[in-house]
Each structure stands twice: as C-alpha cells, then as structure tokens.
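Yeah, one chain of the complex is gone here, protein chain that is, but the others are all in their spots.
And now, subunit A:
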C-alpha cells in the first residue's frame, strides 16, 4: 500500500499549481480553478467506482452505496473511515470527517478557513464521480466549520 503522504503532496501541488497559473485572482477566476479540480476528482472517482467494488456483491440500495463511500472508498484513498454519516431519508446525506487528512496538516482551528474550500474541491468531485459510476446522480458540496473537521453534503438528484 502506498504511503498516504504521496497523495497528500501531489494534491497540495495540484492546488498550488492551479492557483499560481490563475490569470484572474478575483472570484471569477477562482471558480474556474475550483471547477477544474472538481472535474479531475470526478474522473478519478469514475475509475475508482469501477475498480474498488470489484469483488463485492451487488449493492442493494442507495444507503449501501453511501456506506461503501464512507468505508471502502475513504479507507482506500485516505486510510481511515468516515467518522459519521447522517441522512434525512429524503435524498440528502451528510458525511462528516473529524480530521480530514488533506486539511489536518494545515491548521487546527479557525486559521486558513478561507483557503480550505480549494483543498476540498477535488474530494467533492471524487465523491460525485464514484456515485455517478454506481448509478447515483448527485450534487456534492463541502463545508468547513473548523479545521480539520469538514462535512460533505450529498444531495441525490432525482431524474
């Protein structure tokens, strides 16, 4: 199993590189970079959604898919499980991670709160991509109240 630090370094460099190349430092340019990151995460998630469940039996329902995300996907990418999964049973799920590995090295508390969304965009795309391969169309957003804890909100889009 590869050292988790390798992915963390690569991810940090990805974010830094996208922000360094940004010609427009205002909110318009920022959005493009966030979209690019999310798109990258989406493609990776699509591939992971095909590879990880290979030996597993078929998923029976949506909740099984979400549990797969919290346990198997999180363990494969971040080497730990998601700390909590909540749902309102009407298509909205909140996944909470109390010490998200990509944020844990930055700060502990409220410092760098404005910079945090950049580091969550890739992971939001990752979740959306994996869900889309497994047949669930969704919208994923992330929010940070205090580093390094963060919440990912998944809203299932009914066709």
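Just so it is clear, a contact is a pair of C-beta atoms (placed from the backbone, for glycine too) under 8 Å apart; a residue touches a chain by one contact, two chains touch by 3 or more; residues count from 1.
The rule we apply is simple: contacts and distances are computed from a predicted model.
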Among "Trafficking protein particle complex subunit 2-like protein", "Glutamyl-tRNA(Gln) amidotransferase subunit C, mitochondrial", "Tax1-binding protein 3" or "NADH dehydrogenase [ubiquinone] 1 alpha subcomplex assembly factor 8", the UniProt name of the subunit that does not appear here: "Trafficking protein particle complex subunit 2-like protein"
From A:10, A:35, A:56 or A:75, residue that would touch the chain that is not displayed: A:56
Contact with the hidden chain (one of A:120, A:134 or A:150): A:134
Interface residues of subunit A (partner: the chain not displayed): 43, 46-47, 49-51, 53-54, 56-60, 133-135
